[in-house]
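The complex appears here minus one protein chain, its other protein chains still in place.
Lettered A and B in written order, each chain numbered from 1.
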Amino acid sequence: MSNKGARGRLPARFSAFDLMRRRRSWPQAWRERDLKSTYDVVLIGGGLHGLATAYYLATNHGITDVAVIEKSYIGGGGSGRNTAIVRSNYLTPEGVRFYDRSVKLYEELAVDLNFNVMFEQRGHMTLAHNDSSLRTMRWRAEVNKLEGVDSSVITPSEIKQLAPYIDVSDHSRYPILGALWHPPGGIIRHDAVVWGYARAADAAGAHIHQNTEVTGIDVEQEKVTGVTTSRGKISAPIVVNCTAGWSSLVAALAGVKLPIVTRPLQAAVTEPVQSFLDPVIVSGSLHVYVSQTARGELVFGASVDPFGSYSTRGSLDFIEGLAGHVLELMPSLGRMRVLRQWAGLCDMTPDYAPIIGPTHVGGFYVDVGWGTYGFKAGPAAGESLAQMIATNSIPELIAPFGVERFAAGTLMGEKGAASVGH
Amino acid sequence: MTARLPERPGEVIDRSSSLPFRWNGGDYTGMAGDTIVSALAASGVRVLSRSFKYRRPRGVMTADFNDPNCLFQVGDEPNVRAAHRLLEPGMDTSSQTSWPSLRFDAKAATQALSPFLGPGFYYKTFMRPRFLWPVYQRVLRTFAAGGKPSPQPGHSSPDKRYAHPDVLVAGGGPAGMMAAISAAERGARVMLVDEQHETGGYLRWSDSDGRLALADLRTRLAAADVEVLTDSVVFGRYDHNWVGVMQRSHPQGERLIKARAGVLVVAPGLIERPLAFEGNDLPGVVLSGAARRLLNLYAVRPGTRAVVLSANAEGAAAAADLADAGVEIAAFVDARAGETVVRAKGRTGVRSVELTGGKTVEADLLVTATGWTAPTALLNMAGVVPTFDPESSRFVPGEMPDDVMATGGIVGDGSVADLLSHAAAVGQEAARRSGHKAVHKAAAIPAAAALAPPSKEPVELPTLEPEPHPPLFIGSTSGFIDFSEDVTTKDITAAADEGYRSLELAKRYTTATMGPTQGKLEVINAGVAHAIATGRAIAGMGTTTWRPPYAPVSLGALAGRMLEPVRHSPLQPYHERVGAQPIVAGQWIRPNHYGDPAAEVTAVRSSVGVIDVSPLGKIELRGRDVPKLLELVYTNKWSKLAVGSVRYGIMCAEDGVVMDDGVTARFAEDRYMMTTTSSGAAGVYDWLEEWLATAHPDWDVRLTAMTDAYASMNVAGPESRALLERLVEGIELDAESFPHMHVRTGTVAGVADCFLWRLGFTGELSFEVHVPAGYGLHVWEALLEQGADLGAVPFGLEAQRIMRLEKGHFIVGQDTDGLTRAHSTGLSTLINSDKPDFSGKQELEWSEADSGTMLVALQPEDPAVVPPEASQVLSGNTLVGRITSSRMSPTLGRSICLAQLTQDHAAPGTVVTVHLPDRTRVRARVMEHHAHFDPEGSRLRG
Partner (left out) sequence: MLLIDCPYCGPRNGSEFAWQGVPSPRPDPASTTPLEWRRYLYEEDNLAGWVEERWKHRSGCRAYLIIERHTATNEIRAVRLLGGTPL
């Protein structure tokens, strides 16, 4: 890491020892600040991406005059609603490399942030129910291996060993022929990641403004000059759009049109039961994935809703389909109960890959198009974006993800690995 | 020690019954009508469970579905609401948190731990040393609350039901009953749903006036035409009044009812709210409603000496009921007079209660009546924003959409008469708004003459307002706010102090409201504690998000029966009879082989074989303008296709990516038959319709899906003509009369209206025979029978895949992917850029020079090595492509492949390295032709 980095003094250090010893309450994890009239960098969106970028700008590059502008509370968007799957078993070499960097950062994150983000690398298993998906699994495994990522194709009996509740017996409709097995994958406490970055970014000097909405972006002669917010104007030479599901609306404020459609993605949890499922299980053909949290709840997700919408109310069809498909995989769970369902907004691109980098408006960057898979990407995206802002050049890791690929007609090929198993 | 009382007037138990059951390994008995928990309470059991985090002893608290301390394992069913579930003889039940044992007094241990287990404690520790994290993880996971899921499959749920009520009433208390009655009396179809086992709501456990009123309502309800579902719950209101109802009382198990309600009337009453003070979770601290339910429904005495803390009429009523049942009232604490409870003391149950002023009263029961939470969940789901009313200390509904109404306690308080008159008006208005077809109904039902017509004008609703109620939420000592998550007042305060200053953040940080009670008991107290901690006005705490389901619903009921169809060809009976090995291909189940695919290949190559290709998509196109449509969707030229001819074509999406391929035949001037890949059939059909509907509505083209209309079989091999000659009438089969890529119609094995075309995937002389589906099996069997002496065999998908690979034919979706543009298939001759327009033309033109990868045939240098499909291809250390198809060729006796390679490695003769999954490598050479076998195609044309 760069020695210019301004790793802030945390308000208090966390450790088991401090936990036992402390008698007073803990200091504030982040502070409420006055809105300044100018900042060097304005990050719109207080989700994981905005906060991680603020953190790496400060710690890796010493850029601390940074504002994160969040219209509600931090993590109130996709970052607080996702199903927290972290993995790097993508299909394209560019994708695998990028997500692998993120997994590496996640592995160190608890120590790095002095905040336990509870990254549980219990393995990630993608089931294949027909020979064509088995072929795709092998494809991913082979690309992963070449990139140094631990993935392999396993047999039904190995599946049964890793996840005994899965029914691998003969099924006519969805037989289980094998799976892509990815040991470093797993789940994480999504809120903890958001809070950990917010706490460390605040300590390093960044200002986190919650309940502050960006309502305008000021552009003069094709260059950004600042933003208008619900709490006043800010001038800034660099403005980054990290607003995921809302990114089209925010980009439009700067006159930028994106290849994005916002679609709700739903999820659900069951009541807790005693732990019986270690790995994350994904089935593309059945449009479903399942994991069990440390608290014992099963967390379910599926593919995006069948039509674009900004509504996060969720649907009955979703939990019905989900339940049917889960029971197809684990038929003994019929008596477990769904406790809560919800939805978040996903910024879907045509090629299931993100859009990171400059736009035609100078100083206005985007870090969007994270669709259903952007949580795992947060650390690497924040790190790269910070580097891009600090060095004014595009890091190799994110070079394939520029918006110009759409005008050039050279899309990424990530759909096969990203459409269900986020 | 029994706590069962002599007979009570409103009791629901059957004293003549005796139901034995087990709990935590011991034997107990209860009565029919008991819940599991009332039976245990009657047997004198006080400690029912241990809490999630601090493992504190817990007992009955609400004595209904929401009781956070009464989640039991029943048989192999986890998390059963034991204060709601009716007792059945022989039930095997147990509490779920077994450590430490229920009897063991672990207070000392847990208190020592409590500073350690504060909010978000796990975020603050276990970071170092890193290598121990997996161990910590495992330990943390053993703390998971909840029961054990069954490992045994086999719980089927009854089929789902659809309902279309004009008025759906959620909540069968007096207001809900009255709304249902009055809507039905106006001719609406009404469904009334209540969570309890009987209608009546709070009247069930109230006084004699209440019971009288209830009896009257039940009579009227029975006379009205209302469908009543008890032990059922309206768990979600979704877009456009799509309402989820879970009928738990269905005899075959939970059943999902999906209702499209005209108007949803929300009448769930109120939920009693606990007060947070030290010891408020001790066994023996119960809500007033719980005390009255235990006393009046189950004739169970909840204690012997009680302190009653009362802020409303319910508290007084509970005290009266207790006294009536012989419980000594040690103190009646009137909150409206400013008195309150400071803390409850005891180890495994209440022993004494400390009151304001420091006075301590010995008691084994503390009953609290400190206010209400309005369960606005269904309203929130409908987009209503309830507001907090500080006067009455609860949320009141906000502005409602037209198709949702509310009545009863959720709206306001009053006498039974007040509630009923409001509800009656709401029911009338709901009937009016639902715009039901009362006229039709009136004609159908003889008794309908008695029905009043729905009013034309909006019905005026009498006012119903909440009564003032003292603001009792958080006591002077820290107590539990969330009982299922073990979250205290202190925890909420600590979270706010730590910077979690929005309620949403504080809830997530402390996990308050996240547990099985879903916020029903804790949401207000959490909001108030947080408002106090952040120095904000309680009134401004804002509404909370209630997400569906309102009550937990089982996966089995949500799933219902798996209704995903499997498709079989009309020839399936044959395949089954001979024991063909099946393979799943999309929705289709097809024969993969009949024993030995390599032998099948050899048979086809040397004599003749027949394959079932019925899943092939078939679309008939008729009309003057069909050629225009074909020109638009295929990349090649179609206008000159002669009658009787067949042509192959590739279809691209508008980005130039290959989406499907197949042949189209011209039967007559204006009649064509198109085939698609089996999995692409529905998509292509949509695609054709879309072009017609959106771009060319003026064209004369009509489409008919024909896939299921024909059984299709490909007869392939040098003897195919000889075989067909024995069966075909009316078609000359010789090469001159019926050349390759032509189509003829005629009779096969006596079946008229078949069509045949000459083409095939195998590279052999072949005829594809399409037979009206009902006769498919007959023709198939005739072919095999008549061909027996020629050596005719059935062959499956695997043999076909081998042969097509020998011939280098690609499969869309296997040898191409989501980015493969048409040029990359190597079939550039099939892209006609002279046409003014076709789907994909623009992109194909712009990318012609560089379309990324190229599909090539590859042969490993070691002929015995078959690189698995998806093996990666390297040149030096750079990735240059992948194997898309590979097989051992029985015909050539060597391994053969198709591969996608970057263009600079696609030239014939190039040698590349294939990286096998087992980490070995094999060198392979790019071939000149896609076809490994018979590249000239002489066999095919014979």
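Some points to look at:
Operating definition for what follows: a residue touches a chain if its C-beta (ideal position, glycine included) is under 8 Å from a C-beta of that chain, and two chains touch if they have at least 3 such contacts.
Since the structure is predicted, the reported quantities are computational estimates derived from the model, not experimental observations.
Touch with the chain omitted from the figure is made, among A:205, A:259 or A:402, by A:259.
Although one chain is not drawn, the whole complex shows that of A:25, A:235 or A:309 it is A:309 that touches it. Touch with the chain omitted from the figure is made, among B:537, B:643, B:695 or B:907, by B:695. Considering the full assembly, B:654 is the residue among B:92, B:209, B:362 or B:654 that touches the omitted chain. Contact with the chain not shown here comes from a single listed residue; of A:102, A:151 or A:248, that residue is A:248.
Touching the omitted chain from subunit B are residues 238-242, 258, 260, 383, 654-655, 686, 689-690, 693-695, 697, 836-837, 841-843, 846. Along subunit A, the points of touch with the absent chain fall at residues 246, 248-249, 252, 257-262, 306-311, 313, 315-317, 350, 406-409.
Convention: only the chains that are shown with their structure count from here on.
For this pair, subunit A with subunit B, the centres built from the Cα atoms lie 23 Å apart. Note for the complex: subunit A touches subunit B at residues 14-16, 18-20, 22-23, 25-32, 72-76, 80, 93, 110-111, 114-118, 120, 129-132, 135-136, 138-139, 141-143, 145-146, 152-153, 164-165, 167, 172-175, 189, 191-192, 195-196, 199, 210-211, 270-276, 294-296, 311, 313-316, 319-320, 322-324, 326-328, 331-342, 409, 411, 413, 415-416. Subunit B makes touch with subunit A in their complex at residues 76-79, 115-116, 118, 121-128, 130, 133, 137, 140-142, 144-157, 160, 236, 238-239, 242, 244, 256, 258, 381, 383, 493-494, 497-502, 504-505, 508-509, 515-516, 518, 547-549, 552-560, 562-564, 566, 582-586, 589, 655, 813-814, 817-819, 843, 846-847, 868-872, 874, 879, 882, 915, 917, 919.
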